[in-house]
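One protein chain omitted, others in place.
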């Protein structure tokens, strides 16, 4: 089984490069079975809307994970409750809208998808380690991909090793910067600390430098603007052995439009 | 010299109890020379407006200090730049609107006013200790009142002792809960860790329990509502010796409407 | 039922003033039924030892609560596991030593004791709201006192109101500064945001100013020293109706040796 996982899609520019590159990537990496994207920043950098979610599905997305920004739009909460292909971090407390894990089915194949969020430098939610244990008990005999949306590299490394051999892929998101530490852990789990982001790279992790710099210079609140220059897509391709559910390979992808077209 | 300093006024309910009680307090504590209020939450809990500022001045306020919430309304920035009786924390970086200290004059008396903000569990701004040293050099022979807007008790205690003998009063704000540790420090500075707040006490520090509880239960973002039940005013009265600039006394005040009318 | 609850006892100076004042307080407030102290800083400011715990029991303490500092001494962990009169925050995750709640029995009376810790600006542990709900189900028909060891005033106010009417007393600790907001909440729970501390007040919340100031000036790590000047005891006296389990009164206490002897 081959899975394409795309890092946080930021705003319209992110959606633009994503929909432009997906067909090219499908050609280059033949037989992609599942396309998963992190969509927490897809709507103007803040959360998702019903319309944009459907746009992503129409473009060929099979499942959407998210993170802290999924809560930015409260009118999306009812959509979250009704659409099992979009998940939010499973370790948000009881009472939050939506699901934290799901099983996708396509062409006779199944893929378990779990979203978890870190706690270091992030909101006070339930323990991602214990939640992972709990959720994994509900899955039987399907390959599982975890999107761990977290800030601190230590938390990512430790949870990754903690789940090594129990999931097929453990992919970090949230920092919007792709890390170069992709590998197959000893137990057979494909690991990367952060997949990166999809959107403008002439930016502060997707937002214009002009709108973010004042925050650092003055500590005053400021409204960030989605940037649109130098569009790139960050992703990974994970190949999983259908028998063993172990990962066979993980490959980083970082593409701009022109590179891929060439 | 007698100074009334009123803790963070929260929204319309806070302004209501403040304007109702001020005349009564003037009777009870005769000859109040300066009335200073922390106004960072006066406009619906978030910052100040031109109109509300003028309402406070009309009610008898001589000077307004603030804190982190003063930046909530960017249309107030030009007012901040032009009105020397309203100050914001002095240790925000260069380039921020407004002033961090001022000298009020009234009936031939002068009062230096400095606003500083803590850094523990708060935005990354300039060092309040060094900024205090720097600002104090610009004052000559006036009594000085410091509003230290900060979260951590350790930072408050340490800066208070650091300035002991160099200012007449060092008054904490920001937690919205009055502390019971008012005293004259050994060097002659009137000290309290937090003056408290003015507004609804059937609340989570001024906001309705209904609007704040979900944040704690779910970690989802939520919009807080200003509460209006059980109105009280928190303040201190500081008496300063005009000759020595040392504080003679500091007295906590916590009043509801009915208590004071009685 | 009358309960004396003493705020964080800091080091030898704290133990000294506590043992000196307890007999005087017993005279002044006749018929104290239970003496509870927060002991997280009793051993040189950091945690507890077997010896000091026994010293406190010998002085007349019936139960000891704690907080984040209880983990400072790992050789105390086995004591924690075996001594039901010493508790640590109940919302630390499964696998931590010790108990988070207990029922004390004395002279035919019973008192439930729960220790909880906040999460705002503190370690990432389990939700104190849900843990409180869970623990309260295990108590039947005993008055219950909660020590909520937390930093943020909002978290304290909200959890206090959340438990109002379900516990007899909800007492905050951790900031080491006594607050002036003690009251009986509408449902009958005695409330205070922070009881304060017991030890040196010529200090940064119990530690010498000389040892703490450099941390604020330089951000370098530094070793804090327990201070010993100007000893005071901070506590509250809570009276509980034996029938209804509602609090009848809560009274703040802040004493130095000389004041009390006088």
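By letter and in written order, the chains are A, B and C; residue numbering begins at 1 in each of them.
Note that in this section a residue touches a chain if its C-beta (ideal position, glycine included) is under 8 Å from a C-beta of that chain, and two chains touch if they have at least 3 such contacts.
Nothing here was measured: the structure is a model prediction, and the numbers come from that model.
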**Q.** Which displayed chains the unshown chain touches
**A.** A, B, C
Q. Which residue among A:168, A:203 or A:228 touches the omitted chain?
A. A:203
Q) With respect to the chain omitted from the figure, which of C:44, C:79 or C:96 is a touching residue? A) C:96
Q: From the listed residues A:69, A:88, A:131 or A:176, report the one that touches the chain absent from this view.
A: A:176
Q: Over the whole complex, note the residues of chain A touching the chain we left out.
A: 121, 127, 129-130, 151-159, 161-162, 175-181, 186, 193-194, 196, 201-205, 209, 212-213, 216-217, 252, 254
**Q.** Absent chain, residues of chain B that touch it
**A.** 93-94, 119-120, 124, 126-127, 130
Q | Residues of chain C in contact with the chain not shown | A | 71-72, 92-93, 95-96, 123-125, 217-221
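Everything below uses one rule, namely that only the chains that are shown with their structure count from here on.
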Q: Could you report, rounded to a multiple of 5°, the rotation needed to superpose chain A's C-alpha atoms on chain B?
A: 180
Q. Measuring from the mean C-alpha position of chain A to the mean C-alpha position of chain C, what distance in angstrom results?
A. 44
Q | Multi-partner residues of chain B (at least 2 other chains) | A | 217
